[in-house]
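Written below as structure tokens is the structure these notes are about.
In this view, the complex is presented without one of its protein chains, the others remaining in place.
The block that comes next holds chain A.
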């Protein structure tokens, strides 16, 4: 099948050297896939490894074993084995990630944070900023805030900036970790619409949604991440 992303035998064990070399297995042999235009919601109890899986898929956590195949520039590439420069290229063109928290950069305004992924692809500043303003406005962030660095913004405002940044660049594969967690109902529906539009243009979405109402509106399929029983 023509998947956007496939994992094969993906496993992850954390080794904590400072705690007497404790080994914590989190993912064991995960086989997962997502097709273009599909949204898969990761489910499972808290601590089961949903966020760990998500971070492995982004290359933020290294995979312990297995492969993470992603369709990049028309070919399937193993993200788990890719060198850092290839991972950067994949993140620039193919793979986006909306994390739960915004990492603010001193002195950089909201609009520039949102425009940054487009600028990195070589989109001219004006076009990138116009797209950023459009998304921020759509997510109901008042225009007077667009130029300000978001360090002092509320949690919900910061999350909307994160979302605008994630949706600005039309990634073919988008990871969303609790994208609606601190949003009001109006903005939740904006995010639902943005996700639906992304699916309609063929993007593959992988999300963690604690809000089951939102999840049922956007997810085509659920993928359960099960906790590993302690091997000890």
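The rule is short, and it goes like this: a residue touches a chain if its C-beta (ideal position, glycine included) is under 8 Å from a C-beta of that chain, and two chains touch if they have at least 3 such contacts; residues count from 1.
As a working rule, contacts and distances are computed from a predicted model.
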From "Glycolate oxidase subunit GlcE", "Phosphonate C-P lyase system protein PhnK", "Monosaccharide ABC transporter ATP-binding protein, CUT2 family" or "Allophanate hydrolase subunit 1", the hidden chain's UniProt protein name: "Phosphonate C-P lyase system protein PhnK"
Absent-chain contact - pick from A:24, A:65 or A:108: A:108
Chain A, residues in touch with the chain not shown (by the definition above): 14-18, 55, 59-62, 84-88, 105-108, 119-120
